[in-house]
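Every protein chain except one is present and positioned as in the full complex.
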Amino acid sequence: MIIVMKPKAKEQSIQNIINVIEAKGLNAHLSKGKEITIIGVVGDKALLQDQNLEIYEDVDKIVSVTESYKLANKKFHPEPTQIKVGDVIIGGNNLVIMSGPCAVESEEQLLQTAHAIKKAGAQILRGGAYKPRTSPYSFQGLEEEGLRYMKKAREETGLPVICEVTSLDAIEAAVKYVDMIQIGARNMQNFFLLKEAGKSGLPVLLKRGLSATIEEWLNAAEYILAEGNPNVVLCERGIRTFETATRNTLDISAVPVIKEKSHLPIIIDPSHATGVRTYIKPLAKAAVAVGADGLMIETHPNPSCALSDGPQSLTFKQFEELTEEIRPLVAYMGKRL
Amino acid sequence: MIIVMKPKAKEQSIQNIINVIEAKGLNAHLSKGKEITIIGVVGDKALLQDQNLEIYEDVDKIVSVTESYKLANKKFHPEPTQIKVGDVIIGGNNLVIMSGPCAVESEEQLLQTAHAIKKAGAQILRGGAYKPRTSPYSFQGLEEEGLRYMKKAREETGLPVICEVTSLDAIEAAVKYVDMIQIGARNMQNFFLLKEAGKSGLPVLLKRGLSATIEEWLNAAEYILAEGNPNVVLCERGIRTFETATRNTLDISAVPVIKEKSHLPIIIDPSHATGVRTYIKPLAKAAVAVGADGLMIETHPNPSCALSDGPQSLTFKQFEELTEEIRPLVAYMGKRL
Amino acid sequence: MIIVMKPKAKEQSIQNIINVIEAKGLNAHLSKGKEITIIGVVGDKALLQDQNLEIYEDVDKIVSVTESYKLANKKFHPEPTQIKVGDVIIGGNNLVIMSGPCAVESEEQLLQTAHAIKKAGAQILRGGAYKPRTSPYSFQGLEEEGLRYMKKAREETGLPVICEVTSLDAIEAAVKYVDMIQIGARNMQNFFLLKEAGKSGLPVLLKRGLSATIEEWLNAAEYILAEGNPNVVLCERGIRTFETATRNTLDISAVPVIKEKSHLPIIIDPSHATGVRTYIKPLAKAAVAVGADGLMIETHPNPSCALSDGPQSLTFKQFEELTEEIRPLVAYMGKRL
Partner (left out) sequence: MIIVMKPKAKEQSIQNIINVIEAKGLNAHLSKGKEITIIGVVGDKALLQDQNLEIYEDVDKIVSVTESYKLANKKFHPEPTQIKVGDVIIGGNNLVIMSGPCAVESEEQLLQTAHAIKKAGAQILRGGAYKPRTSPYSFQGLEEEGLRYMKKAREETGLPVICEVTSLDAIEAAVKYVDMIQIGARNMQNFFLLKEAGKSGLPVLLKRGLSATIEEWLNAAEYILAEGNPNVVLCERGIRTFETATRNTLDISAVPVIKEKSHLPIIIDPSHATGVRTYIKPLAKAAVAVGADGLMIETHPNPSCALSDGPQSLTFKQFEELTEEIRPLVAYMGKRL
């Protein structure tokens, strides 16, 4: 931690800061310039947690030099983590595709989709049973009934299944039926839910919040990891910007940034990132080429009648074309699909 | 709802859309230009909820002309709503100030604050017992113990009390101790929590999400209202932008926009909006002048040792100066403090 | 300047940095923690301008502790600056209102407006003769003819006049006719134009760019000041965010931030900030209350036929109501209108 003093800070003000630091058993290193003095704090800055040095007299600003996340931090865990969901490995040389409908609507719809995406090469079936919708008057999901269909789809196809959870109730139901749970973008800083997801023991797919910085995202992952659950996969799904040509702005740079800062796998969801069907294939290719560990892509037997996110869902035929087209690209990246 | 067709849309494509609309018992009004045809849909667009017209052939885009929120909408409820919290009225000619520490740290800290803010003119005591913190290693709040101190502070001072809730457990505890609950910015689209807040029967202060549009915010209010709870107060607390000189960017225009679109009261929280103590007074004045129904301002007996948000907390003396300075401004606005 | 080394940086890497710093005649102060070493550089960091220390081996990041703007910086110029435009003083205890049409359309339109705004209390007449328009097919302004009308309006009313300039040609014409020039938001980082505005000798109103940070804005002012022209007034006119209920988001916090970081006066333009006529009055009040030195407000004899920005222009009657209503507020702030 570095404390930058205001120009012409009084000697007493500087001494006050040093006293606080040393009273906590930390060392203060002084750098005095002609105009500005800076004080470096060496040691465990958590000891200063109950001191708000920025409002001490003559303090200009505090600069943090270490990240607050530890378990998610590559500095302390340099090897990339691989996560097992059913028999599927996420991370390493695998390029994992999760696919399925935005919302589970019926047993038939889900089973039909499960078979179709398996045939096309997807390894995990997704489906929403608890739907966070902007308006209370939109379809809110089939809840536990939807989870039962997911379990059935796994039994029929062997595909592990993933479902978003939005409450403790949903987590308690999910552990009975699915292989992985998802924390959605709108709940990325629902810290209560993160802790419960950590306790559930299931692998967790953690979507990035619409306006979450990468640092906040890794801190959200830290909440899950800190409960003793090491199985966190990150999912970039677009952030909110001023641009309206796409529903969100896919922050594709998040992949190399995460690969530098963390050991956790990261996948990309081009469906939510754009909200437009025709943009999904080029963005899926970009995601593979940038080094993502997987893709999440929405599919539906009949997108024009989907109860949620139809405009961004692929038909089975479109999805199969996509997986066929990206196979050589996956090989180029030294991975397998 | 308006469906804009692509230039040179085929006759059959236009007819397909008309057929879907009429099959739902709605009327389609056709406007044919030289290049572009637009189709106006008249009637209850909810009937088209299971049709994704944007992916029908030759459709360019869909334009919505009505808001999805109804109960929060001024169009259907033109009179401004006043909300009662204990004996305090929010809305109308009252300018309500809520104040207190970011986090309840001890009984002494809270009682001391309650007396000080009451003396300075605040009408409601705030205090956080369940703290949503970016890092799992930061202080997370005293939970139910904190709520007990809040209740005690009300008994001693007569001030109604408000506390943020972050889970169903917290709501269930809160109803026993406090007069109003708060849904924080990070939970604004935690729809599960919104429904439970609606069911709680307590008045709800709904903070705007960091990247929530005003339309999404009113839809979030709609979740609470739709549970039969009409007592929702909105709170603008800064949105996330590219600017880093302040912690967030206070969207002060939200006040006149909300006054035009909704009948719900709106207050402003300059403490969270800026994160910097010296900016709070000028922004509090701006908030009163723009027509806000109230202010939420953080105070602490000793900000430099606050466990949360110290740098943006006012001392009691600073808070008293602020309330004294704004009194003539409140009168200028035709309101009372 | 502070250089933060990566955890476990090699001794040699640290020594390399120290060598570079010392070779420039600067002093390096080392703070060695258990995990991280930081190096404080004391002295004139401009000496390191041709060294990109961030890409030296084992360097994690560089933190700047001083602002790059000097002449605009309050640290080196603590007294607030007052700027004279004709006989009008901007800054100090004056609340200055600039008003007039977005675009000068005809002599009659401009003269009519000049008389009306003068009567209502405005002190400076604005008018656009060179219009930056998103589409090349929109009205682009009357150019020098418009400037002649502005000069005539000054002769008739005595009001100093201000006009936006968009090129060197426009500046060369403007010096013949107007009292103050404006650099618009889209040209805030047109550094060529900034330098020429500096050389012109006229007072300059510098609007904030749509996505400019406050630091970039002050650096843009520095370009003008560095040419020996001390007469710069800043104008906040809304920044670009995700919110679409208003055309831009008025960053009202910019006023206290600028007051803390700079000595230059700052005014607010609520017309461009919102683009909606009914929001202008409440935001003008907020601007006065937050401590702005003035307002820029668009007026037009007949807004429904204005060739540019009609929807955000006030009629003369609306403008007069606004100035009447804010007079007591100006007095409350200890200023005169």
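The chains carry the letters A, B and C, assigned in the order they are written, with residues numbered from 1 in each.
To be clear about the criterion, a residue touches a chain if its C-beta (ideal position, glycine included) is under 8 Å from a C-beta of that chain, and two chains touch if they have at least 3 such contacts.
Quick caveat: nothing in here was measured; it's all calculated off a predicted structure.
Taking the complete complex into account, the chain left out of view touches A, B, C. In the complete assembly, the contact with the undisplayed chain comes from A:Ile252, out of A:Leu48, A:Val88 or A:Ile252. The missing chain, though absent from the display, is touched by one residue of B:Ser68, B:Thr241, B:Thr274 or B:Ser313; that residue is B:Thr241. Shown as candidates are A:Gln112, A:Ser138 or A:Thr241; the residue that touches the absent chain is A:Thr241. The hidden chain makes contact, of the residues A:Tyr130, A:Tyr279 or A:Phe319, with A:Tyr279.
Touching residues on chain C toward the chain that is not drawn are 46, 49-56, 68-69, 130, 132-140, 166-170, 186-187, 189-193, 195, 210-211, 216, 219, 222-223, 226, 240, 277, 303-307, 310-311. Touching residues on chain B toward the chain that is not drawn are 2, 4, 7, 29-36, 38, 40, 42-43, 60-61, 63, 65-66, 75, 240-242, 244.
By the touch definition given at the top, chain A reaches the unshown chain through residues 211, 213-215, 239, 241-246, 249-257, 260-261, 273-274, 278-279, 282-283, 285-291, 328-329, 332.
As a working rule, only the chains that are shown with their structure count from here on.
Chain-to-chain contact here is organised exhaustively, every possible pair of chains being in touch.
Mean C-alpha positions place chain B and chain C at a centre distance of 31 Å.
Among the residues of chain C, those touching two or more other chains are numbered 241-242, 244.
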